[in-house]
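Working notes for the structure below.
With one protein chain removed, the remaining protein chains of the complex are shown where they sit.
What follows is subunit A.
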Amino acid sequence: MTRYVLQRLFGMLTVMFTVVTIVFVIVRVAPGDPAAVMLGPDATPADIDVLRVRLGLDQSLPVQYLYFLAQLARGDLGHSIFLDMPVAAALLDRAEPTFFLTVFAILIASAIALPVGIMSAYKRGSFFDQSVTTLTMLAASIPSFWLGLILIQVFAVRFGWFPVAGYGGPDASFLTRMSHLVLPAVALGVVSSALITRFTRASMLDVLNDDYVRTARSKGMGEFRVIMKHAFKNALIPVLTVVGLTAALLVSGAVVTETVFSLPGVGNLVVSAVLRRDYPVIQGALLVIAAIYVLINFGIDLLYLMIDPRVRY
């Protein structure tokens, strides 16, 4: 177990190192002088030179690369000139809405998808199952921002139950801030639930005819317990994989939803950084998102270990 964790940690470091290298190369090969782009068309050549030196762009590429690595090793993601603050601090500032939005969206998606998927498999071919198949197709085809706009129109504008947009301003209490996340989380959760429902259904169909499920019934157990304790637990591994991937996708993919709801999250920060060519921020955000992907995958693998005694590495 310890050995496995160590092996995985080493593997994760390798992945991150590769990501760092790719990010470094992409930013350097992108057309245009970053310093010139960052300062805009009105900058004087002297200003540009000063910034080039400040960014270390006057050095050779290998030197820049080593400098970049050394900086990252100290936990320094660079400095944003536009925001006039360290990139790490800028990301941290925006982390809260993105984090809770992702968590709520995943909880909502799972709360819909798992029971519906299980029921759909259990009653396969029924009217319920067929309706679920149609609805999941529909939900998967809806863009989350469109659903977001509809939700705002109905629940924020017409009924006034939830705030329309934003994050409550600088002095808002935690609860007020969270109330701003309800509608975007529902929008993301409903759309994500489609895929998880389909996976849950398919995975349950695989195990429902397994021999041990019949054995459980032959013991005189009630159907609910047969399904949850014996079938669902065996169906869980593929389902966990999708839930994890969905969570990872939400961290980086909630950009549009954050924009629709004007949430000051990471996605919003990245979009404005791209528009402003704020390279340090783009670079830093890419690295952090990659790290979150890797960590979520690691977490899922540890869950496999806990669920299935046959999984040994």
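The definition used in the following text is that a contact is a pair of C-beta atoms (placed from the backbone, for glycine too) under 8 Å apart; a residue touches a chain by one contact, two chains touch by 3 or more; residues count from 1.
We adopt the following convention: contacts and distances are computed from a predicted model.
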| item | value |
| --- | --- |
| Protein name, per the UniProt record, of whichever chain is missing from view ("Phosphoribosylformylglycinamidine synthase subunit PurQ", "Peptide/nickel transport system ATP-binding protein", "Aldehyde dehydrogenase (Acceptor)" or "NADH-quinone oxidoreductase subunit H") | "Peptide/nickel transport system ATP-binding protein" |
| Which residue of A:M221, A:V256, A:V274 or A:L303 touches the chain not shown here | A:M221 |
| Of A:S110, A:S203, A:N234 or A:T257, the residue in touch with the unshown chain | A:N234 |
| Subunit A, residues in touch with the chain not shown (by the definition above) | 209-212, 214-222, 230, 233-234, 307-310 |
